[in-house]
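Only a single protein chain was left out; the remaining protein chains are all shown in position.
Labels run A and B following the written order; every chain starts at residue 1.
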Amino acid sequence: MTLRNALCAATALGLFAGGATAEILTIATVNNGDMIRMQGLTDDFTEKTGHTVEWVTLEENVLRQRVTTDISTNGGAFDIMTIGMYETPIWAANDWLVPLDDLSDEYNADDILPAMRGGLSLDGTLYAAPFYGESSMVMYRTDLMEAAGMEMPDAPTWEFIGEAARAMTDKENEIYGICLRGKAGWGENAAFLTAMSNSFGARIVDENWVPQYDSEAWSNTLNFYIDLMNDAGPPGASTNGFNENLSLFQQGKCGMWIDATVAASFVTNPNDSTVADKVGFALAPDNGLGKRSNWLWAWALAIPAGTQKEAAAKEFIEWATGTGYIELVAENEGWANVPPGARTSLYENANYKDVPFAQMTLDSILSADPNNPTVDPVPYIGVQFAAIPEWAGMGSEIGQEFSAALAGQQTADEALEKAQAIATDVMESAGY
Amino acid sequence: MATQQSRSAARFMMAPAVILLLGWMLVPLIMTLIFSFKKYLPMRGGDLGWVGFDNYVRFVSSSAFWPSVITTLVIVGGVLVITIFFGVILALLLDQPMWGQGVVRILVIAPFFVMPTVSALVWKNMFMDPVNGLFAHLWKFFGAEPVQWLSQASMESIVLIVSWQWLPFATLILLTAVQSLDSEQLEAAEMDGAPFLKRFWFIILPHLARAITIVVLIQTIFLLSIFAEIFVTTGGAFGTRTLSYLIFQRVLESQNVGLGSAGGVYAIILANIVAIFLMRIVGKNLDN
Partner (left out) sequence: MARAVTNNRKALNTAIAWTIGLLIFFPILWTILTSFKTEAQAISDPPVFLFFDWTLENYSIVQERSNYMRFLWNSVIIAGGSTLLGVMIAVPAAWSMAFVPSRRTKDILLWMLSTKMLPAVGVLYPIYLICIELGLLDSRIALVVILMLINLPIIVWMLYTYFKEIPGEILEAARMDGASLKEEILYVLTPMAVPGIASTLLLNFILAWNEAFWTLNLTAAKAAPLTAFIASYSSPEGLFYAKLSAASTMAIAPILILGWFSQKQLVRGLTFGAVK
C-alpha cells in the first residue's frame, strides 16, 4: 500500500467515523429583519453542526414566486424554504413537504404555541416550524393621544379608532391619525381588510363556497375603511404596505397603526424609530360582534420533499426555531429583539415579561381563531386568507380593486361588485 | 457572386443560429400549447386532463383581458412617442457644437445602463413617494399638494419610468443618423432662407425615417414584455396590468398553468399582429 492510498483510506474512514457528513444547505428566505438577523448568526449553527448555509434572501413577493415555481415542479433548488401559514397546509396536502413529526425531544415541539402549531399542520402533523409568529394589534402614539384628549382602552372599538384618528390628524404638520395597508396584494391590503371584515361580520365565501363580497357586511367594512383613510390617512395610502407604513410610523407621521405585532419591536427600537419611547399598544378593534379584526400569521421553515439533505435540514430547523436560538439572540441583541410569537416558553420567561409589547402580542395571538375566523361559519381555514390554492391570485386581484377604491378611482361598492365577479369566476373555474 | 458552392456554405453557416432559435421558439411554444389545452393546476394535483378550448374562452371572457391589451398598447405607444419625440430633439441638440459634448453624451445615455428593477425601485421610492419622495418635496416647496404618482397617475408614471430607460437608446440611434446628414444640403436650404421648421420637415425628418423605424421596431419588441417596472411599482393595480402581467398573475399567483398558457398564446398572437404591422413598415424601409 502506497502512502497515497493509505491517506485516501484514512480520509474515507474518518468521514464514516464522523457520522454525518458536512452539508451545504441552500435556504430561501424573506428579507424581514428577523431573518436578516438569523443570517448574521449562522456561524453559530456551522460551529455546532459543521454544516454550512447559503442564503437566498428575496423580497416577499419575489420569494413566493420563486419557491412556488420550484416546489410545484419538484425543482429541488432549495433545501429549506421560508413559507407562511397560507402555503403550509396546501403544500402539505400535495405531499410536497417533509413532515416534521420526528424532531428531537430536546427541541420540544409541544412548546410551539397551539395556534401556530395548528396553522402549520395538516391532520395533526407539523409540516413547517414557526420561526416567528404574529397577530395584529393597534400601535399608537401615547403623546398624540394625550394631546387629543383621549385615552386608548386595551380593547378599542372601530368607532373609537375612527374618532381618535380624526382627532389626532394634523395634516399641516404631516401627522396622520391612522396608517393602514392600502397596497394591493393578498398579503397586503387583502389580508388587512379580510381580517377587518371579520369584525364587521363579513365572510369571503359562505358555507357553500358562494362569494360574499356583495354582502352588507363587506360594504360596511370597505366604506368605513375608505372614509377613515380619506379623513385621517396619509397621502398615497393606496400604495402603502407593511414596510411603507412602518417607515411612516418610525418617522412620527402616524398617530395609530394597526398591523403585525412583530412591528412592535421595530417601532420601539430607538436606533430606527424617532418615536420609540412614545408607543402604546392595544388589541385590534372590534365592532361589538364578538370578533376582533386581528389576523394570525407565521413565517415558518419547511423542507421540500425530495431533498437529499433532509437530516441536515432538520438540524437547521431545530437550531433556528428552537429555544437555544432565542437565547442566542437575547444574548447578542437583547430580549426585545428575539423572534416572537412562536413558543409558549418565551411568554413564561421572566426576562421577556419586561418587554412592553409581550403580553399584548400573546393576547392578540390567542384571540385569533383560524377555524372560526368570523361571526358566521365558513368552510375555509384562515383568518385573513382562505387556505385554498386559488386565494393568492384571487386575493391579489380583489386587493387591486380595493386599492383603486382607496385611490378614489371607483367607489367602495363598485370595487365590491368587481370583487364579487372575480371571486365568482375563480370559484367556478376551481370547481367549487 | 453567389455561386452554388457559396450558397451551400451560407446555409451551413446560418444553420446553428437558425436551428438554435427554432428550438428556442418551438420547444416552449409546443409545451405552452399543450398546457393551454389542459386543466393544469399544480396546487391541485397538476395535470387534470384535456379541456379543449376552455382556457382560451375563460381567459378572453375575464373582465381583465381587454383592459390589459389596451394597457399594453398604451404603454408601448406612449413610450415610443415620448422617446422618439425627445430622442429627435436630443439628437439634433447633441449634434450641435458645444463645450463638453462627450460628458453630456455620457449623462444622456447613462439611464440605459441601469437595470429595470433598480430604476423602478429608485423612481418609486426616492422620487414618486408621496411623503418622502423628491417630487413631493418639490411640490410642497411650491405650495402644491404632492401628487400620488403611482396611484393617481399610475400609467403616466410607468410610461415616464420606462421612457427614461429607453430615451438613451432612441437618442443614440437617432444621433448616428443625424451625424450622417448631408450638411451641405442643409446649409443650402438655410441660405435660401428656409426656416428651421421647414428644413426639419423636408430634409431632416425624411433622412431620419429609417432610424425612427429601427427604434420603433427594436423598442416595441422589448416594451411588449416589460414586467419588472410594473411588478416593482404598482403590482398591476390602478389600471397598469399589461397582458404579460395578467399572464403572470394567472400562472404564478393563481397557479393556473393551463389558463396562463392560453394567455401566453394570446400574447404571442398579439405580438405577431404588432410584428406584422411593424414589418410592413420596416421591411419597406429596409429595402430602399
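What we mean here is this: a residue touches a chain if its C-beta (ideal position, glycine included) is under 8 Å from a C-beta of that chain, and two chains touch if they have at least 3 such contacts.
Because the structure is a prediction, the values reported are computed rather than measured.
J.: Need the list of shown chains touched by the one chain that isn't shown.
T.: Taken over the complete structure, the missing chain's partners among displayed chains are A, B.
J.: From the list B:Val51, B:Val74, B:Ile109 or B:Met155, which touches the chain that is not on show?
T.: B:Ile109
J.: Write the list of subunit A residues that the hidden chain touches.
T.: Interface with the chain not displayed, on the subunit A side: 26, 28, 31-33, 36, 39-40, 54-60, 62, 65-66, 69-70, 73-78, 241-243, 246-247, 250-251, 266, 272-273.
J.: Mind pulling the subunit B residues that touch the left-out chain?
T.: Given the touch definition above, subunit B has residues 1-2, 6-7, 9-11, 13-14, 16-18, 20-21, 24-25, 27-29, 31-32, 35, 90, 93-94, 96-119, 121-123, 125-127, 132, 134, 137, 141, 164, 167-169, 172-177, 179-180, 184, 187, 210-211, 214-215, 217-218, 221-222, 224-225, 227-228, 232, 243-245, 247-248, 251-252, 257, 260-261, 263-265, 267-268, 271-272, 274-275, 279, 282-283, 286-287 touching the missing chain.
Assume only the chains that are shown with their structure count from here on.
J.: Roughly how many whole angstrom separate the Cα centroids of subunit A and subunit B?
T.: That pair's centroid distance is 37 Å.
J.: Over in the complex, which subunit B residues touch subunit A? Could you list them?
T.: 41-46, 58, 62-64, 129-132, 136, 145-146, 148-152, 231, 234-239, 241, 249-250, 252-256, 259
J.: Applying the document's contact rule, which stretches of subunit A touch subunit B when the two form their complex?
T.: Result: residues 61, 65, 68-69, 72-73, 90, 94, 174, 183-186, 234-236, 238-239, 247-248, 251, 253, 389-390, 392-394, 396-397, 399-400, 403-404, 406-409, 418, 421-422, 425-426, 429-430 of subunit A touch subunit B.
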